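For reference, the structure is listed below as structure tokens.
With one protein chain withheld, the remaining protein chains of the complex are depicted in position.
Note that the chains are named A and B in the order they appear, and that numbering of residues resets to 1 at the start of each chain.
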Amino acid sequence: MAENVKPRVRVPGTASAGEAVTIKTLISHPMESGQRKDKDGNVIPRSIINRFVVDFNDQNVMDVTIEPAVSTNPFFEFEAVVPESGTFTFTWYDDDGSVYTESKDIEVS
Amino acid sequence: MELNRRQALTLALAATALAALPRDLFAASASLDDAIAAFTGGAEIGEGGVTLTAPEIAENGNTVPVEVVAPGAEAIIILAAGNPNPDVATFHFGPLAASQFASTRIRLAETQDVIAIAKMTDGTFQQASQEVKVTIGGCGG
Partner (left out) sequence: MRKATTTLMGAALTVGAVLPLAADEDAQLVVNGEIEMVTRAEAPPHVDGIREVISGWVFRSDETQALQMDDFDNPGMIFVDQARDMFGTVIGSEDKSCASCHENPEALRGVRAVYPKWDQAAGEVQTLEMQVNECLTQQMGADPLGYTSGDMTNMVALISSVSRGMPVDVAVDGPAQSTWEMGEELYYTRTGQLELSCASCHEQNYGNMIRADHLSQGHINGFPTYRLKNAKLNAVHARFKGCVRDTRAETFAPGSPEFVALELYLASRGNGLSVEGPSVRN
């Protein structure tokens, strides 16, 4: 498990039914690309977050395939439609098998 | 053929020099084409249906903000033509995506074209590309 991996997500607290909301997500992760070498000249193996999935209630909003060219502390901003009150779940998948999650509720008026 | 010592040495040096050239030099365009073909299946790509926003000059190649939007797309791939591996990220939009917009930050190894290709829901493909200049800073990089 990579150390100190912490998500930071902004979802508005409320929205009207069918409204589009902007969501910003950050997660602290070194995103070791596999291109760097240590001081002995050995390649530091790749270890990145390779996939990011956003769901709302039971439906998918976005699924991102991530390669080493995405910067350290990966950031994603996108828009989701909110048909009803519910919960956004955010899932990040790490090369080493770890899975990090975060969820945010939103109320629809 | 008979080589004297000098000729043999020169040949050996030349061979070593050639072998030492980064494989990437010859593979670069091949691997970008492969990455594009993997996404499009070799289909024709039009221009205009996708907008790519990236700085003209990156403040720092380690963290370059980019945005893509392609109304009506089911997926958008971002590629960096001059990176060791051209694939950067692929956004697949689900049923609750409000728009086909995504923003992220990427690493660019050097000045190069950043390319966005959108796969539209009707199966066609659109692309946009922009050169981003990547510089080496003055003090400590």
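Quick note on the criterion: contacts are C-beta pairs under 8 Å (C-beta built on N, C-alpha and C of every residue); 3 or more make two chains touch, one makes a residue touch a chain.
Every value quoted in this text rests on a predicted model; they were computed, and no experiment measured them.
> Could you pull out which residues of chain A are in touch with the chain that's been left out?
Touching the chain left out of view, chain A contributes residues 4, 6, 8-10, 24, 26-28, 71-73, 75.
> Which residue numbers on chain B touch the omitted chain?
Residues of chain B in contact with the hidden chain: 55, 57, 59-60, 62-65, 135-141.
Everything that follows uses one rule, which is that only the chains that are shown with their structure count from here on.
> Which integer distance in Å separates the CA centroid of chain A from that of chain B?
22
> Name, in rising order, each residue of chain A that touches chain B in their complex.
Against chain B, chain A makes touches at 20-21, 33, 35, 54-56, 59-72, 74-83.
> Help me check something: in the complex, which residues belonging to chain B touch chain A?
My answer: residues 62-64, 80, 83-85, 87-99, 101-108.
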